[in-house]
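Working notes, structure below.
All protein chains of the complex are present and in place, except for one that has been dropped.
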Amino acid sequence: MVPLNWYLMLSAAVFSIGVFGFLTRRNIIIMFMSVELMLNAVNISLVAFSHYLQDLRGQVLVFFIVTVAAAEAAIGLAIIIALFRNKATAHVDDMNEMKG
Amino acid sequence: MPLVMPDLKPITPEIVMTCLALFILVADVFIKRKETLALLSIIGMAAAAFTFALPGALNTTFGGMFISDGYSMFFKIVFALNVILTILISVKYLAVERVNFGEYYALLLFSTLGMMIMASAGDLIVLYLGLELMALSTYILAGFIRYDMKSNEAALKYFLLGSFASAFLLYGISLAYGLTGTTNLDRIAMTISEKGLAGKPALTLSMIMIAVAFSFKIAAVPFHMWAPDAYEGAPTSVTAFMSVGPKAAGFAVIGRVFLMAFPMVRAEWVAVFIPIAIMTMAVGNIVALSQTNIKRMLAYSSIAHAGYALLGIIAGTADGLASMMNYMLIYAFMNMGAFAVIIMLRSEGFKGDAISDYEGLSKTHPLAAALMLVFMFSLTGIPPTAGFMGKFYIFMAAINAGYTWLVIIAVIFSAISAYFYLRIVMNMYMKDPKETVTLTTSPSMGLALAITTVAVLAIGVLPAKVIYLARVAFP
Amino acid sequence: METNSMGFPILSALIFLPVAGAVLLLLIPRSKEMLIKAVALSVSILAFIISLPLFSGFNKATHAMQFVERQAWIPTWNITYYLGLDGISILFVLLSTLITILSILISWESIKNKVKEFYISVLIMEGAMIGVFCALDFFLFYIFWEAMLIPMYLLIGVWGGPNRVYAAIKFFLYTLVGSVLMLVGIIVLYFHAGRTFDILDLATRTYPYQLQFWLFWAFFAAFAVKVPMFPVHTWLPDAHTEAPTAGSVILAAVLIKMGAYGFLRFSMPLFPEAARAMTPAMLTLSVIAIIYGAVICLAQTDLKRLIAYSSVSHMGFVTLGIFALNTQGMEGGILQMINHGIVTGALFLSVGVIYDRTHTRQIADYGGVASVMPVYASLFIVFTLASIGLPSTNGFIGEFLILLGGFTANQPAGVLAATGIIIGAGYMLWLYQRVFFMETNAKVTGLADVNMRELVTLLPMVILVFWIGIYPDTFLGFMHESVRHLIERVNTGGAPGATTIAKTVSEILQ
Partner (left out) sequence: MNYYLLIPFLPLAAFLINILFGKSLLKENAHWVAILAVAGSWVISVATLIDVMGGKTLNQDLYTWVSSGGFKASVGFLIDPLTAVMLIVVTTCSTLIHIYSTGYMHGDNGYYRFFSYLSLFTFCMLMLVMANNFMQLYFGWEGVGLCSYFLIGYYFNKKSASDAGKKAFIVNRFGDFGFGIGIFVIFLTFGTIYYEPVFSQAGAFATKTVNFLGYDVHLMTLIALLLFCGSIGKSAQMPLHVWLPDAMEGPTPVSALIHAATMVTAGVFLVARCSPIFSLSETALMVVALTGAITSLFAATIGLVQNDLKRIIAYSTVSQLGYMFLACGVGAYTAGIFHLYTHAFFKALLFLCAGSVMHAMSGELDIQKMGGLKKHMPITYWTMLIASLSIAGVPGLAGFFSKDEILWMAYSGPSPVGKLVWLSGTLVAFLTAFYSFRLIFLTFHGKFRGTHEQEHHLHESPKSMTIPLMLLCVGAVASGWVGIPALIGENLGIHNYIAEFMKPVLGHPEGHGTHGEEMMVMLVSVAVGFAGIGLAYFMYMMRPDLPGKLATQFSGAYKVLFNKYYVDELYSAIIVRPTIWIARNILIGVTDARIIEAIVNGVPSAIGGFSRQLRKVQTGFLHHYALIMAAGVLIVMGLMLMRSW
């Protein structure tokens, strides 16, 4: 039986990879993928807790998270496409028209 | 276990809203004149608002996951006001911006629906769902002017940072769930007190994560970075909507979560919110001083007002929450009014959102200038206007809870804020007009301005009713 | 609603009649300027007539509040719409109504652009001013106190002189920073006194000294800025020089009095020990203000700026009188506030008269006006003499009583303040000489003398100067009871053991 802590550590690791990815990468899509990564890290820990607590509530939340992530993906990509159509770039550094 | 139909009365407003939104989406295909869509959505919203106070609406349902009480009803009134006023001011505006699509109204309604769910969420899961529904629809609204680069950029920044913050929220929720075994706010509070989890670092971590996510939503410093760009880039009517709706919902949720779920560990989350509040007031007021774009200036002013409202949360007493709710309502009116005037200035080929565009407005359009003057003085918090009443109630609650020093800081920052609000009045009244400005007025815009001005002055002079309503929301 | 002896809510009428007048003006189309001016003038005259029964119906034998009106306003916070007048505040109401008429009259021709907004601001200003003097509920007082900022800001900012924007914002921020600190003080007091804003009730309680100390300084921040006391006075010269004539008349005649009135109505009765402990500091600040203001006037080249600094010096006398904490000093202080309102108001009116003709405020541009405008010169000399406190004018009565009270309370302060009258005579006569005597300046030849409208504006002031100068009892009579009560409260209020500085007159020297 894999002890709960291992799962938590795994989820924490994946979460920090996601955060690190979001902070360092310059490409919008990669940044978006790292956010997805963070969401999945949370799913791992939720499932682990749910199994540990013998309570289904966690897994119900996982389903919601997955659906919301899908919706987010749809909207995120739509925004990125609209952006791409205007400026033909997916690079975050070009998007600083508004500052100060 | 027989299928027990949950009591649907408390959730009827949300149901009505969902049907309305879907109907608008479908109707958009058939109806060419978008104004009728606007009219329909206003009527629908009014109907939903009517159902708030139906008999039997005020109790919990879905096993405690959905609470409809005085607290949530007050916020729903704020949301209803917010969306109705937004629709009123955006009818003509969309035509000017040439983005006159029906989905705009549907998205507004979905976002309001999300807020209403957040306000009544008794469970972290429902809260998350409401939050995501509101957030997603607001992201699209922010980027509604597709051909304008700024709007896209605003949407992108709002979206990415928003999802980043909600990831933190989820992590916090998972930790809380892990520790207390439940996501229901009341039961979390009970388990914390039973199991004595007060000092546990894990609980503190989860509280921080949740606090961070909500601070993002209300654009509190240091999680406010998205706000100026999103407010400036988004279409002005959406900026108006964004600056009131999500912020009020954020506060509703903070109030609910931190006062219902974590009352035992109050000392800790207050320690989190105090520096955030001070920084928010500081950055909000100070950076606004050197702005040249009026929408960006109002963004920073909205951040500053979030700082003042946070004082109500920090006070933590029933009075504190009542003052925060009251502040949100008054803030809604003030902000809507100010943005309405900005939208009026937006006409063909004239952006109208630079502060210098307001020079000499009192000569060319005395009425518009007078209205803007009222809103500016109200945002500063000068007595005969509602802004003062809101701030006064917040300061009273905070001092009563013993945070006099914090109030002194808040008071000094509000004095600093006087400068940039007065700069607008100065430009309007004390400078000569550079070029003639034509206003795009419409009956709906006139109605919106009338409502907001009357509200700002009426609450300013006779605040008894509103304060009583906010105060009585608490048992 | 507890209606007062008059049966007719006279104070609310006085406050809301001008505001109603302002709303009425809103409806009049912008083009009919003459109609706007006529309506504004008649509203202000009506307000003055309504304020006259206050003068006659006032019972001088009691210190209790009169013409009281009380009505629940915000029950959840226990705030009441509570108005009332006593010996101290009644004169200011009369002064406000009179000054408004005169300032409307003086700006008949001088205000050309945005005439409608001008008269609306002046009328709202009047309502707020009277409100401040009548309010007996702290919250209501604060509302009127801050509400007054907006019209005054607009008056200075829109119709002012070349550097008006800077002066307006400086005035606004100075007063706002001061008064927000007072707001915190009010709320702390509210909670400490068990959730009540009623000033009379608050004035009967005793507070721990530590609290009194901090609250006194919080209130000091707001009132000192308004007075203006020494370190925080720099907004006054700018506001005066840039404001239009009507603006600087209202500013000089009434607005400045609110600071000193605040000390009398709030700082003293509510925090007696702190007030007593702070008197040395206050007296020093007043003496500095007197001498500083007077000496700086010697080097001024701008007419209005000189008169503005002279008000800093005069208000230094007032605060000296108030913080002398004895009957003569206090009554002298209050009377001097009225006198200063009349004299400096009149001086600004006269400057307005000459400014309308020459459009310059530099003293160097004037000279020999006496031979060109003799009637104007004689009016101006009356106000100059009143300003330097010549016997038989109102200035003398006030200054004499203040110096007497100041000398009784603290001899060095009294003596140093007395030098103020010498420097005062110096700068005022020097001003009068440079403007009116010597050869007629090219810019001044051929100016028309005072016309009927201007004469009617200045005459009431001349009458008041000599009325108070020759028979001050009509005005001093109002104050005796209220001042006695106030001094009793300040000297005996708080812990009985506290040593009282203001001893009775005769045993000082034994």
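Read from first to last, the chains carry the letters A, B and C; within each, the first residue is number 1.
Note that a contact is a pair of C-beta atoms (placed from the backbone, for glycine too) under 8 Å apart; a residue touches a chain by one contact, two chains touch by 3 or more.
Please read these numbers as outputs of a predicted model, since none were measured by experiment.
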Considering the entire complex, write down the shown chains that touch the omitted one.
A, B, C
Decide which residue listed in C:S110, C:T284 or C:T419 touches the omitted chain of the complex.
C:T419
Which of C:Y81, C:F191 or C:F437 touches the missing chain? It is C:F437
Going by the contact rule already stated, which one of C:N163, C:S392, C:N451 or C:T492 would touch the omitted chain in the full complex?
C:S392
Of the candidates B:I140, B:A189 or B:V272, the residue in contact with the absent chain is B:V272
When the complex is taken as a whole, what residues of chain A touch the one chain not shown?
19, 22-24, 26, 31, 92-93, 95-100
Omitted-chain footprint on chain B covers residues 156-157, 160-161, 164-165, 168, 199, 201, 204-205, 208-209, 211-212, 216, 221-223, 225-226, 228-229, 268, 271-272, 275-276, 283, 286-291, 416, 419
Touch residues of chain C, complete complex, unshown partner
170, 173-174, 231, 233-235, 292, 295-299, 326-328, 331-332, 368, 370-371, 374, 378, 385, 390-392, 396-397, 400-401, 403-404, 407-408, 411-412, 414-415, 418-419, 421-423, 425-426, 429-430, 433, 436-440, 470-473, 476, 480, 483-484, 505-506, 508-509
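Throughout what follows, only the chains that are shown with their structure count from here on.
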At what distance in angstrom does the C-alpha mean of chain B lie from that of chain A?
26
Note: chain A residues in touch with at least two other chains are none
Numbers and ranges of chain C residues touching at least 2 other chains:
none
In their shared complex, chain B is touched by residues of chain C numbered 30, 73-77, 114, 117, 139, 142-147, 149-150, 153-154, 157-158, 164-165, 168-169, 172-173, 176-177, 180-181, 183-184, 187-188, 190-191
Chain B-touching residues of chain A, taken from the complex the two chains share
8, 11, 15, 18, 22, 28, 31-32, 35, 38-39, 41-42, 45-46, 49, 52-53, 55, 57-58, 60-61, 64-65, 68, 71-72, 75-76, 78-80, 82-83, 85-87, 95, 97-100
Interface residues, chain B side, partner chain A - complex:
124-125, 128-129, 132, 136, 139-140, 143, 146-147, 149-150, 152-157, 159-160, 163-164, 167, 170-171, 173-175, 177-178, 181-183, 228-229, 232-233, 291, 296
